[in-house]
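First, the structure itself, so that you have it in front of you.
All protein chains of the complex are present and in place, except for one that has been dropped.
For subunit A:
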C-alpha cells in the first residue's frame, strides 16, 4: 500500500547515528559540567539559590550592600530587559494575528455536527437558516473551494 513507502522516511535517521551521537552528547555534557564545577566533586553546588527561605539574611542577595557594580553586566541586564519587552510585544502581535487567522479559517469549515456522509443534508440545512450562515458554510458545502472568490462570500473568508 501507499503508506508503506512512508515507513523508511519516518525513521530518517539511522539508529547507529542516534546511538553514537547520544553517547557523545552525554559524555560532552558530563565533561562540561565537570569543568563548570572546577573539575571537583559536586559538593556544595546543588544548594546555591535559596530564594524562598524566610528569616533574616536567608534569601539570596540578602547580604548585598552596594548592588551590582559591574557596568557590562548592568548593561547586559538592561538590554535583555529591552529584548524581552520588544519580543514580548512582537509575540503578542503574532498571537493576535494567528488567533484572528484561525477564526477566519474556522468560519470556512463546516459547522460542528455536519458530517461528511450527510453532505447534501448539511447544504440544505445551511440554506434554510440565516443568510450569513449560508454564506459561510452552506454554499461551500455545495460548491467546494472553487467558490472561494465568489463575490459576497469573499468577505467572510
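Here, a residue touches a chain if its C-beta (ideal position, glycine included) is under 8 Å from a C-beta of that chain, and two chains touch if they have at least 3 such contacts; residues count from 1.
By definition in this document, contacts and distances are computed from a predicted model.
Colleague: Leaving aside the chains on screen, match the unshown one to its UniProt name from "OB-fold domain-containing protein", "Fe-S cluster assembly protein SufD", "Protein-export membrane protein SecD" or "Cytochrome b/b6 domain-containing protein".
Modeller: The missing chain's protein name, per its UniProt entry, is "Cytochrome b/b6 domain-containing protein".
Colleague: Please identify, in ascending order, the residues of subunit A that touch the omitted chain?
Modeller: The missing chain touches subunit A at positions 1-4, 6-7, 9-14, 17-18, 21-22, 24-26, 28-29, 32-33, 36-38, 44-53, 59-61, 63-70, 73-74, 76-77, 80-81, 83-85, 87-88, 91-92, 94-106, 108-116, 140-141, 144-146, 148-149, 154-155, 157.
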